[in-house]
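Only one protein chain is missing; all other protein chains are in place.
The block that comes next holds chain A.
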Amino acid sequence: MAGKDYDHLFKLLIIGDSGVGKSSLLLRFADNTFSGSYITTIGVDFKIRTVVINGERVKLQIWDTAGQERFRTITSTYYRNTHGVIIVYDVTNPESFVNIKRWLHEIGQNCDSVCKVLVGNKCEDPARRQVETADARRFSDQMGVRLFETSAKENLNVEEMFNAVTAMVLRTKQENLARLQHPEVVKINRPKKKPPVKKCC
């Protein structure tokens, strides 16, 4: 791999209920298009895009997962080596917002620590909105996760959201590197009694 065309390679994972627009977000970000009739994702799909953050070329491999609950047994294997997770809900579908908690739980089960963002998609039509920004904001603050409201259809906030996640992942990596270079700073707060089921990050 002599001619590496990037400085960093990160893996991002998009999760969320079925039909909230995970694939559309990825399609918008990777190919800058929108298709009202995107096929259901079965198993997993991935796309690649390289972005430049703070002058560093970051290649993103973004995994798009199936939303139906019974696919979670398989999705759990996708968490391996993931740097960032994008949890998507549909602002027009309160149930998908309620399920965020379960998704966060899922992440907890599969990853030790990972960068996360909460994304309320389909915000283009205020008339159809059922999850208020304020409620979502309160919840995300409570969970310590950054919230974005996007529209893959109208290309609102998508780029910003992905860039923010990438920046977060990049910062985390740089912090970790710094810590490695100054090992005395590192505090082992949590004794590593047992590793989580799937290691990641």
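Before moving on, here are some points about what is shown:
In this text, contacts are C-beta pairs under 8 Å (C-beta built on N, C-alpha and C of every residue); 3 or more make two chains touch, one makes a residue touch a chain; residues count from 1.
Going forward, contacts and distances are computed from a predicted model.
With the options "TBC1 domain family member 2", "Pyruvate dehydrogenase E1 component subunit beta", "Multifunctional methyltransferase subunit TRM112-like protein" or "WD40-repeat-containing domain protein" in hand, the undepicted chain maps to the protein name "TBC1 domain family member 2" (source: UniProt). In the full complex, chain A touches the hidden chain at residues 1, 3, 9, 11, 18-19, 27, 30-31, 33, 35-40, 42-46, 48, 59, 61, 66-68, 70-71, 73-74, 77-78, 81, 83, 108-109, 112-113, 172-173, 175-176, 179-180, 186, 189-190, 196-197, 199, 201.
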